[in-house]
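Yeah, one chain of the complex is gone here, protein chain that is, but the others are all in their spots.
== subunit A ==
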Amino acid sequence: MSTRIDARFAELKQQGRSAFVTFVMAGDPDPKTSLDILKALPKAGADVIEIGMPFTDPMADGPSIQAAGLRALKGGMTLRKTLAMVRDFRKEDNATPIVLMGYYNPIYIYGVDSFLADAKTAGVDGLIIVDLPPEEDTELCIPAIKAGLNFIRLATPTTDDKRLPAVLANTSGFVYYVAVTGITGSAAADSKVVGAAVARIKRHTALPVCVGFGIRTPEAARAIAENADGSVVGTALVDALKGSLDAEGRATPKTVSAVADLVSALAQGVRGAKQAAE
């Protein structure tokens, strides 16, 4: 099984550069603006797109992404509409990998089998589900792999060498290393520490390792890119979006460009990185 994710990382490896992974919340601040942002991301330099599936109770997210999810839900976003958004995106872009990220309950309520079938048809490539550790692999991870989707796992500073094999066992696509213990939007991690952690994970897997949490500037993105196969930026983009909204929290003509401009700047940082030593 090879997905768009596998193809994209292979392609970037040939080009000798690290991937730039962007996170935006589906339906933030409204479905139409959100789709426009999504379409603008690849042009601005996103190599892989993570789309947040809004949830009322995001236990591992900081205030920015919590608020983004609530804006989306207030705007009427649902899991069904999130899949429809991916379908619309795929009409114009059949190459950029799409990873859905979120929490298990909306998927469980949608129905695991129908969700996986609909996600695959819509053009989703992978899933990151924050509250499904390997101990719960039978819930969604194994069925997702069977359906031809990558199941991307988070590894954290608390995932020690003893536990890593269990975490990596059913992981595919890439490994998402959460650089700090904490919620999204936490303080940045030291790039040297990150480098050592990535090296530790790579001793256990041949999969690309992307690093997220705490990246806000082109310099930080560049520093991470030099130490990993990809860097993930989420909170900074969500904050840029929020900064462009009017007093009632509605989109303005600046909203799409506020996100796209920051993505361009960060992508420049990533592209300026020296390739990490293999």
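The rule is short, and it goes like this: a residue touches a chain if its C-beta (ideal position, glycine included) is under 8 Å from a C-beta of that chain, and two chains touch if they have at least 3 such contacts; residues count from 1.
As a working rule, contacts and distances are computed from a predicted model.
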Practice problem: Assign the chain not included in the display its UniProt protein name, restricting the answer to "Sugar ABC transporter ATP-binding protein", "Raffinose/stachyose/melibiose transport system permease protein", "NADH-quinone oxidoreductase subunit D" or "Tryptophan synthase beta chain". | Solution: "Tryptophan synthase beta chain"
Quiz item: Which residue, A:Pro106, A:Pro143 or A:Gly249, contacts the hidden chain when the whole complex is considered?
Solution: A:Pro106
Self-check item: Identified contact with the non-displayed chain, of A:Leu79, A:Ala122, A:Leu149 or A:Ala189
Solution: A:Leu79
Exercise. From the listed residues A:Ala19, A:Ala155, A:Val194 or A:Cys210, report the one that touches the chain absent from this view.
Key: A:Ala155
Quiz prompt | Residue among A:Ile5, A:Val167, A:Ala189 or A:Val232 that touches the chain left out of view | solution = A:Val167
Exercise. Write the list of subunit A residues that the hidden chain touches.
Key: 54-63, 66, 73, 78-80, 103-110, 130-136, 153-160, 163, 167, 178, 181-183, 186
